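In this view, the complex is presented without one of its protein chains, the others remaining in place.
Chain IDs A and B follow the sequence of writing; residue 1 opens each chain.
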Amino acid sequence: MVEILIMLAAGITGAAFLLALGRFVLGPSRFDRVVAFDVLTVIAITFIVLAALLENRGIYLDAALVYALLSFLGVIAIARYLEGRF
Amino acid sequence: MEAIMDIIGGLLMVGGACFLLFGGLGLIRMPDIYNRIQAGSKTTTLGTLLTLAGAACLQPAWGWKLLLIGIFLIFTNPVSAQVLASTAHRRGAHQSPLTEVDRLAEDREGKA
Partner (left out) sequence: MNTLLLVIALLLAAAMLGAAWVSIRVHRVATAMLAAGLVSLFASVMFLLLAAPDVAMTEAAIGSGLTTFLFFFVLGRVRGGRDD
């Protein structure tokens, strides 16, 4: 039962991943691509948690922790560059 | 008891994944960059928090680490969305013709 629910969650997350990747590939302006990058980072965190659950290894969560801290830094750097304030 | 927690965790994970899907859908369907930021920031924050809560129900031993990830996410995700929206507005990104009111531009006009 639980395995079926986790598989369903992984499938829905994969669909969201494909949609966000489509926005990254299509994206007319640079800002669209930055938003898609941000969303893809958050979806990657979800994938990491799913992988940790499926493999039953808690050490995988450390990578998710690094992402939760660092995605923010990348977006701030990009925004400052686009504003021309470096 | 454990079986009930497992079912609750699985349902929470499916709900979080559904919110992520709504975020992706909004990213594709919304007309301009500000609406896309809105769709891509709020839904993914809630969806990931629900997924983390579901994982904490399935594996209670990881609770503290998952809580830490959730706290970082709550702090950083809205900040990046706000900075990005502010930059897009300052660089004059394209607005949808359906936009009715733009308070930030009115504020800047008033100050200038």
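Basically, a contact is a pair of C-beta atoms (placed from the backbone, for glycine too) under 8 Å apart; a residue touches a chain by one contact, two chains touch by 3 or more.
On a predicted model such as this, the values are computed, not experimentally measured, just so you know.
K.L.:
If the full complex is used, which shown chains touch the chain that is missing here?
P.N.:
Hidden chain contacts in the full assembly come out as A.
K.L.:
Can you name the residues of chain A that touch the chain not displayed here?
P.N.:
Residues of chain A in contact with the hidden chain: 6-7, 10, 14, 17-18, 21, 24-25, 30, 33-34, 37, 40-41, 44, 47-48, 50-51, 54-55, 57, 59-60, 62-63, 66-67, 70, 73-74, 77-78, 80-82, 84-86.
Following the convention adopted for this analysis, only the chains that are shown with their structure count from here on.
K.L.:
Which integer distance in Å separates the CA centroid of chain A from that of chain B?
P.N.:
The answer is 11 Å.
K.L.:
Chain B touches which residues of chain A in the complex?
P.N.:
Going through chain A, the ones touching chain B are 1-2, 4-6, 8-13, 15-20, 22-23, 29, 31-32, 34-36, 38-39, 42-43, 45-46, 49-50, 52-53, 56, 58, 61-62, 64-65, 68-69, 71-72, 75-76, 79-80, 82-83.
K.L.:
Quick one: which bits of chain B touch chain A in the complex? Just the residue numbers, please.
P.N.:
Residue list for chain B touching chain A: 6-7, 9-11, 13-14, 16-18, 20-21, 23-25, 27-28, 33, 36-37, 40-41, 44-45, 47-48, 51-52, 54-55, 58-59, 61-62, 65-66, 68-69, 72-73, 76-77, 79-81, 83-84, 86-88, 90-91, 93-94.
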